[in-house]
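Here is the structure we will look at.
Only one protein chain is missing; all other protein chains are in place.
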Amino acid sequence: MATVPVRVAAFEDPAGAGISRVQALWLTMKRKPLGAASAALLLVIVLTATFADVLAPYDPLATQPEIRLSAPSRAHPFGTDDIGRDVLSRIIYGSRISLWVGLLAVGIGTAAGMVIGLLCGYCEGRLDLIAQRVMDAIQAIPGLVLALAIVSVLKPNTTNAMIAIAIVIIPGNSRIVRGAVLSAKQNRYVEAAQAMGCRHPRIILSHILPNVTAPILVIASIWLGNAILIEATLSFLGVGTQPPTPSWGLMLSSTGRAFMEQAPWLAIFPGLAISLAVLGFNLFGDTLRDAWDPKLRRQG
Amino acid sequence: MHKYVIRRLLLAVPVLLLSSLIVFGLMRVMPGDALIALMGESGNVGQKELAKLRKDLGLDRPYHEQYAIWLWQMASLSPGDSIFTNEPIPVSLRKAIPVTLELATLAMIIGLVIAVPVGVLSATRQDKLSDYVGRVVAVSGLSIPDFWLGTLVITFAAIWVHWIPPIGYVSLWDSPWRNLQQFLLPAAVLGFRLSAATMRMTRSTVLETLREDYVRTAWAKGLAGRIVVYKHALKNALIPVVTIIGGQLGTLLAGTVVVEQIFALPGMGRLTVEAILYRDYPVVQTNVMLVAATLVTLNLVVDLTYAWLDPRIRYR
Partner (left out) sequence: MIDPRLTQSVGLFQFAGLTSNRLVRYVYSDEAGNPSDLSLKGDLAESWQSDSANRVWTFKLRPGVKWHNVAPLNGRELTAADVKYCFEAYAKEGVQTFTFQEIEGMETPDTYTLRIHLKTPNTLFAHNLAEPIALIFAREVLEADGDLKKRLIGTGPYILKEHTRKVRLVLQRNPDYFDKGRPYIDEYVILSTPDAATRLAAFRTGQSDFIWLPSPSEVETARKTNPNAVVQSYHNTLAPFGLALAQDRPPFNDVRVRRAISMAIDRQKQVDTVFEGHGIPGWGVPYIYYQDKAPTVKDLGPWWQYRPEEAKKLLAEAGHGKGFETTLFYYEYFPQMTSQVQLVQQELKKTLNIDVKITKLDYTTYYGRYVDSKWDGMSWGFQSGHAIGLDERTYMYMHSKSTKNFFRVNDPVIDELTTKLRRTPDRAEQRAITKKIVDREFDQVLRMWMPYDNGFLVFQPHMRNMAARALRRTDGYGSSTLARTWMDK
């Protein structure tokens, strides 16, 4: 099946400088301001989500219909929505939902994908053949349609949207891990270990896993952005997050669109939040790739 | 080479069967019933009438029977009728496929026309301002939800330009000018997102190709060398781009769902989503299978092209 060429680094440290992954990342960020900016952006989002209770000026669920649809002002810097809730507070709490959606969907998808990919790549043979066909079968169904169908089966809510997105992610991830494992297996260290009679789990953990984490993290970071977008689209189709949850996707697709001309701030802020978050994740993924891809690193 | 082709073809069959099983299973597990949608905002269709309808549509048979029947219908290329509209599915497909095909093709053309030149430019001027701008624009394209972009486009077209695409789809053969007007904006919206993804990939593959040894040698040779380099580098860089297009097909088809809804185009995307929401089992199963088969076939073609161009892959 056609895949996106993500380079898998057998981390041989060609520069010979003996630096760790983290150091490589730090150096890359120093060199490329875009990378540093995206890391900062992500940090802001994570901090906002963590300290939402402290940062948010109002209860995101508290309704005050008398001041509905008011424009941004000192009291409400992002304005109020269709039933008078403070948009700023909802955006702040929304970061929690978006991170939650992203992390859970991508977490599950990545973990499951990794397990499958590791098994397939390491063991090969019939298990590999069957599992890969199942993965192909899932991938043959367009992601949004599959997610829509899954959410329609389970009840429509945030958690089930995450599960649906996770399932959509698994095949792609498993394939990347499998590829990484296959090429890592050709590494001399692995051959030597096998010749020495090392047990399989040890080989996997010490030699294969480190080579797999790099591409996984790159893809995961990009999928975090995608997960937020898919959740927003599911909300647009009516089967995503439930009101009154302050998810950015729900805010944009329902009230944002409905009151677009009377109260454009209802769409601008969630739209901006989504875009910045996805932007941040994508650029950060790029930076990770730049940092850990030895071929590019060699060019300094 | 032949063995490779045959092997890949044979593997495609179980994949499609598995896909069909997944879709069938999902549809049956969904709560709600296709018959409910038929009633609109009515009072009760009595239990007796419901039971009769269910029997007529074969929904009361055990699941494995329903699956076998449907498989047989698909194999003999006669997928039956829609539960909701009673229209034979091939008829609705014949109407919906050209719409989505046209939309996807136009979007891909627009996407590539934007993406490839910008990607190449970005790669050759790496880390300069134009690279940054290009990358940020590209990533923005990936970050804006397409339903949002579509809504903005149609609303502000009406307000600023006082024009929106004429509603009420006409086919390309009936009225080419009107048809192109209808597809311009939706294809642009889809194409913009497509170009974003393609741009970044083009950039990175061109970057890699530019680092190849043969390229560096050619560079060192001077001006004439550079032109040779562009020709070679570009050619090799574009091979993965073909791959990328294959990878983007799934995204493209998913994107049509939203765009067709906003721009009122009666395509496959809209048909499938509505069928899922109305629990119109035969339509969903058939549509998804059709798309899956298309994706599998296209990926196969891409892989074969890849294998033909790069002999190393054949012998894995």
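Labels A and B are assigned to the chains in the order they are written; within every chain, residues are numbered from 1.
Operating definition for what follows: a contact is a pair of C-beta atoms (placed from the backbone, for glycine too) under 8 Å apart; a residue touches a chain by one contact, two chains touch by 3 or more.
Please read all numbers here as calculations on a predicted model, not as lab measurements.
Partners of the chain left out, restricted to shown chains and counted across the full complex, are A, B.
Of A:K32, A:R96 or A:R257, it is A:R257 that touches the chain left out of the display. Of the listed positions B:F24, B:W70, B:F183 or B:F263, the one in contact with the omitted chain in the full complex is B:F263. Per the touch definition above, the residue from A:G35, A:G143, A:P156 or A:G285 contacting the chain not shown is A:P156.
In the full complex, subunit B makes contact with the omitted chain through residues 31-33, 36-46, 49, 85-87, 92, 95, 151, 154-155, 157-159, 162-164, 166-169, 261-264, 266, 270-271, 277-279.
In the full complex, subunit A contacts the hidden chain through residues 61-63, 65-66, 68-69, 82-84, 152, 155-157, 238-239, 242-244, 254-255, 257-262.
We adopt the following convention: only the chains that are shown with their structure count from here on.
The residues of subunit A lying in touch with subunit B in their complex are 1-5, 32, 34, 133-134, 136-145, 148-150, 152-153, 225, 229, 232-233, 236-238, 249, 252-253, 256-257, 260-261, 267, 271, 274-279, 282-283, 286, 295-296, 299.
Of all residues in subunit B, only 11, 14-19, 21-23, 26-27, 29-31, 127, 132, 135-136, 139-140, 142-148, 151, 155, 200-201, 205, 207-208, 211, 240, 243-244, 246-247, 250-251, 253-254, 257-258, 272-273, 276-277, 284, 288, 291-293, 295-296, 299, 302-303, 306 touch subunit A in the complex they form.
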